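Note that one protein chain of the assembly has been removed; the remaining protein chains are unaltered in position.
Coming up: chain A.
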Amino acid sequence: MTETFDVNATLGADELVRLTALQMAERLRAGTTTSVELVQAHLDRIAAHDGDVRADADGDRGVRAYLHVNTDEALAVAAEVDAIRAAGGPEADALHPLAGVPVAVKDNIVTRGQPTTAASRMLEGWLSPYDATVVARLREARLPILGKTNLDEFAMGGSTEHSAFGITRNPWDGDRVPGGSGGGSAAAVAAFLAPFALGSDTGGSVREPAAFTGTVGVKPTYGAVSRYGLIAMASSLDQIGPAARTVADAAALQQVIGGHDPLDSTSLADAPADLTAAARGRDLAGLRVGVVTDLPAEAFHPGIRAGFDEHVAALREAGAEIVEVSCPSFDAALGAYYLIMPSEASSNLARFDGVRYGHRVVPDGGGTIEQVMGATRAAGFGAEVKRRIILGTYALSAGYYDAYYGSAQKVRTLVQEDFARAFEQVDVILTPTAPTPAFELGAKTDDPMTMYVNDLATIPANLAGIPGMSVPGGVVDGLPYGLQLMAPAREDARLYEAGAALERLVAQRRGGPVWAGAPELEKGAQRATTATTAGGRA
C-alpha cells in the first residue's frame, strides 16, 4: 500500500479515513491534511454509520462501535496540533510523529473528562478522577481521542454481546458479532470509524475481534504496556494492546503507549525496542516458523484449516523453515484459563460495592451495608459477570483451592515449558487465531462453554505472558479469518517483524490487504445525545 501512496494527492473525506494511520501522519507532517479535517472526517462517518449502541438493535443497522463519542475534546486537541504545526518553530519540531492522528479507546480504560463504563451498569455515569497511563501517553503525543468503544461487560466475553448497553455489529456482516471482548475497537477500525484503537487482551480479547473483522490485533508481552488505569479483570493475564488495520500502525501505537511505568508494579523495566522499525518486516527466508501439532483439528472450520495450510505452504515456498512443534499442555490450557481468570476476577470485582464510587442500590425500606452491597451487585452486574464471580469464588474456596486454582496454576507452568521448548527450535509460532469466522448474533449466548472454546488458540499466550498477534489471513464464506503469530516473552519486536512479513505475503497472494475488502456500511440510527453526555450520575 505504502508504495502507491502519494502524500500530496487531493483526497475526499471517504478516502482520508481509508488511509493507514501512518499515511495520515505523513499527510499531517506534509501539511496536505489538517488534524481537524481528519478528526471531522471520522466524526462525520461515525454520525452516518455508527448508529447508537444504546438504541434497540432491531431498529439500528449501524456498527454501534462507540459507547461515547468525544467530539468536542477530539476537535480541540486536533486544532491545537494544527496551530502548533502552523506556527512552526521548536514546538512544531518537537511534535510526536503521530500527533493529530485520531485514536479510539476501549471503554475499560479510564479517561478523565469522558465516561468510562466497562460496558457495565455498575459504572454508568461514573467519571474517572485520573487517566490510565496509556491514555496519558496518547495525550502527551497529542493523539485526539475519538471516543470510547463497546465491549463485553468488564471485558468478559468473546462477542461483545455481554455489553450492558447493546450489541456491536461486525462491519463485514451486520448480523454477526465483531468478536470480543474488544468488539467495539475492532469494528471501529474495520469500518474506518478510527484508524487505530486500544484494546485489552486477557484471553484473546484483542486478537479474536481482529480475526473476526479482518484487522490486526496485538497482545504485547505481559508488562510491556502499563496496566495502570485498565479496569482489572484477571491481573496476571490482562494486557493492553493495539488494534489497527496494518501491522505497522499497530507497532506505531504500541510504541506510543508502551514502556516502563512506575505506577504498574508488573511493568517491565526493559529499554523500549524500536517497534516501528521492526514493523518494516524481514525476509521470510530463514525465518523458523513453528506449527503446533496439538491443536484439535476438528475444532477448526474447514475453510480456516485449508487457508492456514495454504499459508504454511506459501511461507515454505518463500524460504521460511516450517517446524512442527509439540505443545501437549495446550489441551489443558483452556480449563486452566477458565479457573484462573474467574478466580482473579472474583477478587478484582469485589471493589464494586456501592460504597466509594459507581452504582448504589438501596433495598426497599433501607438495609445494612451488606444488604446494600448485595442489591447493588445484583443490579449492577450482568449474568456473565455474575457467573464468573461465582465460579471464581468457588475455585478459591476452602477445600477446592488446591484441586482447581492450584491445579490450574500448575498447568500454567506446563504451558510455559511447552513454549520454552518450542522456542528453542523456532523463532515464531503460527496458529489460526480463532477456530471459526464471526458467528451470528445470539448463536452462542445460551451456553457459556461454546463461547469459551473460541479462545482455544489465544489463551496459551496469556497464560505464559508471551506476545501474540492476529494478522488477517483471508476470507472464508465472505468473512475474514486471522492467523496468529506468537514470539517469546520480551520479543515484541520479533513479533512485529514476522507479522509484517506475513502481512505482506498475504497481500501478495490476495492482490491487496484483507481489510480493503470490507463491504459498504449501512446507515445507522441517529445517536441520542443525552446518553453520551459526560457528567451527571445515573
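Here is the rule we go by: a residue touches a chain if its C-beta (ideal position, glycine included) is under 8 Å from a C-beta of that chain, and two chains touch if they have at least 3 such contacts; residues count from 1.
Following the convention adopted for this analysis, contacts and distances are computed from a predicted model.
Student: Unshown chain, UniProt name, "Peptide/nickel transport system ATP-binding protein", "ABC transporter permease", "Aspartyl/glutamyl-tRNA(Asn/Gln) amidotransferase subunit C" or "Carbamoyl-phosphate synthase large subunit"?
Tutor: In UniProt, the chain excluded from the picture bears the name "Aspartyl/glutamyl-tRNA(Asn/Gln) amidotransferase subunit C".
Student: Which residue from A:G204, A:G223 or A:G281 sits in contact with the chain not drawn here?
Tutor: The one listed residue touching the chain not shown is A:G223.
Student: Return the single residue from A:L391, A:L430, A:A457 or A:A525 that touches the missing chain.
Tutor: Within the whole complex, the residue contacting the unshown chain is A:L391.
Student: List the chain A residues touching the unshown chain?
Tutor: That gives, for chain A, the contact residues 126-127, 129-130, 221-223, 236-237, 262-263, 265-266, 268, 329, 331-332, 334-336, 338-339, 346, 350, 353-360, 362, 366-375, 377-378, 381, 383, 386-387, 389-391, 393-394, 397, 403-404, 406-414, 416, 447-449, 452, 462-466, 489, 537.
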